[in-house]
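Quick notes on the structure that follows.
With one protein chain held back, the other chains of the complex are shown just where they sit.
Letters A and B mark the chains as written, and numbering starts fresh at 1 in each.
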Amino acid sequence: MNRLAKIMAGTFLAGAGAAHAADLEVTHWWTSGGEAAAVSEFAKAFTENTDHNWVDGAIAGSGGTARPIIISRIIGGDPMGATQLNHGRQAEELIEAGLLTDLTELAEKEGWKDVVNPSSLLDACTYEGRIYCVPVNIHSWQWIWLSHDAYETAGLDVPADWNEFVASAPKLQEAGIVPLAMGQQSWQQNGAFGVLAIAIAGVDAWRKVVVDRDADAAMGPEYQKVFEAIVTARELAADSNVQDWNQATNMVITGKAGAQIMGDWAQGEFQIAEQVAGEDYTCLPGLGINEILDTGGDAFYFPVIDDPAVQEAQMALASTLISPDVQVAFNLKKGSLPVRGDVDLSAANDCMQKGLDILKAGGILPSGEMNLTPDTQTQIEDLMAEFWSTDMSAGDAQERYADIIRSSE
Amino acid sequence: MSDLSSINTSERKQAQRPVSLFRNLSAKIASIPMILTALVVFVGGTAWTVVHSFTSSKLLPKTNFVGFEQYERLWTTRRWLVSLENLALYGILSLVFTLVIGFTLAALLDRKIRGENVFRTIFLYPFALSFIVTGLAWQWILNPDLGIQHVVRSLGWESFTFNPLNDPDIVMYGILIAGLWQGTGLIMVIMLAGLRGIDEDIWKAARVDGIGTVKTYVVVIIPMMRPVFVTALVLIASGIIKLYDLVVALTNGGPGIASEVPAKYVIQYMFRAQNLGQGFAASTMMLVSVAIILIPWAYLEFGGRKRG
Partner (left out) sequence: MVDLTSSRSLDGPRGPKPKRSFSRANIFLYGTLIVVSVYYLLPLYVMVVTSLKGMPEIRTGNIFSPPLEITFQPWVKAWAQACTGINCDGLSRGFGNSVKILIPSVVLSIAIASINGYALARWRFKGSEVFFSILIVGAFIPYQTMLYPLVIILREIGLMGDLGGLVLVHTIFGMPILTLLFRNYFASIPEDLHKAARVDGAGFWSIYFRIMLPMSLPIFVVAIILQVTGIWNDFLFGVIYTKPETYPMTVQLNNIVNSVQGVKEYNVNMAATLLTGLVPLIIYFVSGKLFVRGIAAGAVKG
């Protein structure tokens, strides 16, 4: 009944030549409690501030699950009005095929270039000088989470960086604690590799390898240290028999493990377990060595749809997503950082504040996803999965890594 | 015994039918959906896949041909080779155990027992539940710190070790435990339907001839259930080739790449790595191997009898 009434009203208004209200189907993969609360902020703002309606098309599971569905809908000629995708090189081909809407005009009108911080986020949305997506948040990988409980049991002080952590490991093991919690999934193992690379090899070496794809740098002494560090780390994680990342986080929460390397989304787990940063756990950005964060995150794209009312709704949504109030409301609920440098985020917790300070100080890197193709990333993931769980030597792993970098596009 | 042989021969006989366009017209019209599915979807879709396996398609299918490049890369990728090995091991074990367990359970249930409906539902229910979460239940049960190992150790046997999902050498057996749990119920039901189709007189004749129960099953019943076994075999084998969800839910291919399987390689390269060409090359290799084994067999099984 309700929908019928709306359709009739819509027809009537369109006939009278008034506002073009449209239902905009939005696909995204934010479905857990906190994520859903965050995305509701988008929906609320969009429905309240414009004439259009948000039709929610949530599909959990980013990579393997949602992407084939999104792509199928777009190439089947029956696309959604807007869709979340990781920004970076994933959407290039859809842009080339003319399937995604150019947002440059809107971006220039609203001056996105001046407000988006770090600017690399907007670069990731740019293809041949035109802007095709709206970045909405920043997530970073470069964190290690330490359990106060575990260190108390072992009678040690909580380490202040990775090296102290490694030194403390034997004592933890004596106390029956697994030093490093690690989920046995390749994306987690690959993530930890990325974190160790930036912390240990340093930004310059990382840039040469990941941005310039310099295979010689990947064979160099800086990266050798990274691969050796993983050999150490995998020994420390040998007794970690869990799969999911949050099962690993739970080991840290319950004091069964000393630490976990995981992105900033892990703090959601600590919050739910009613733990307080600084009292029950410690978070160290950049492993306490190199306080630099990458700037991965999520972005929205708008498939081309041949309907003026929908096009109008698409532009209205793009504008809503990046507006200051919506950015604050969304990111506070999501636990991520806003993409605008000009908003006030005093309500953020300890760890988020640390992250914000680092961003302000310019300690930022583009995420590896923006530089390497998904194909190359998958190959590296496969290598890391093998390296972390077999007795492959650091030298062999480094050589194979350099091969992948050499053959990457 | 005379009863048995007469039924067997009448089954084997197949009538000769003259062939012309209008003979069996109803049958031909009724088969149009099947013919269209076979030609348009399976032949057409496969041809499309094979053609694109010779291209460098990434996110979207394109026709920029690169020759055998995708295949060269495929056969030098360790993960693909490990996948094939795993599939062979899992396939053989799963085939044998599923058939044996499925048939045995069906035979037990067919012995006029009380509570048949309850037992049948117990054996079959795993098939009904989404593996995303039943996989998690198995992960917990097989986890050394939470599941069986933990319980046995807390009962006093301190040195007991049972950690199949985290040991690269035995991880495929861990997956097999959960795979049999999920898959045997359906085979049991198919076998049971087949057993219910066997004439009561067969059992009477066997009893009159003094043949024991087990021997009757092996010598008389199983040969009569040949079509049912063929169905079961195709069902099991196709499930093995398509093995994907189970591995994703239990180990996601780990530890390392120790439990990777070909279908997972195909799907991940198509959608995660956005390298359609590579995914299609792998799926073409899978299809070619299936076809090499299957087509001669299918011809003998389904086509050859006509002339026999």
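By definition in this document, a residue touches a chain if its C-beta (ideal position, glycine included) is under 8 Å from a C-beta of that chain, and two chains touch if they have at least 3 such contacts.
Computed from a predicted structure; not experimentally measured.
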{"item": "Residue of B:73, B:120 or B:153 touching the missing chain in the full complex", "value": "B:120"}
{"item": "Residues belonging to chain A that touch the chain removed from view", "value": "25, 28-37, 39-40, 43, 54-62, 65, 68-69, 72-73, 75-78, 244, 246, 250, 253-254, 265, 268-269, 272-273"}
{"item": "Chain B residues touching the omitted chain (full complex)", "value": "7, 10-11, 13-15, 17, 19, 23-24, 26-28, 30-31, 33-35, 37-46, 48-49, 61, 105, 107-113, 116-117, 119-130, 132-134, 136-138, 140-141, 146-147, 150-151, 181, 185-186, 189-190, 192-201, 203-204, 207, 213, 216, 227-228, 230-231, 234-235, 237-238, 241-242, 244, 263, 266-267, 270-271, 276, 279-280, 283, 286-287, 290-291, 294-295, 298-299, 302-303, 306"}
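Criterion: only the chains that are shown with their structure count from here on.
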{"item": "Centroid spacing, where centroids are CA-atom means, of chain A and chain B in whole angstrom", "value": "38"}
{"item": "In the complex, chain A residues that touch chain B", "value": "63-64, 67-68, 71, 75, 90, 92-94, 97, 184-186, 241-243, 373-375, 377-379, 382, 385-390"}
{"item": "Complex contact set, residues of chain B against chain A", "value": "58-60, 78-79, 139, 143-145, 163, 165-166, 168, 248, 251-258, 267-275, 278"}
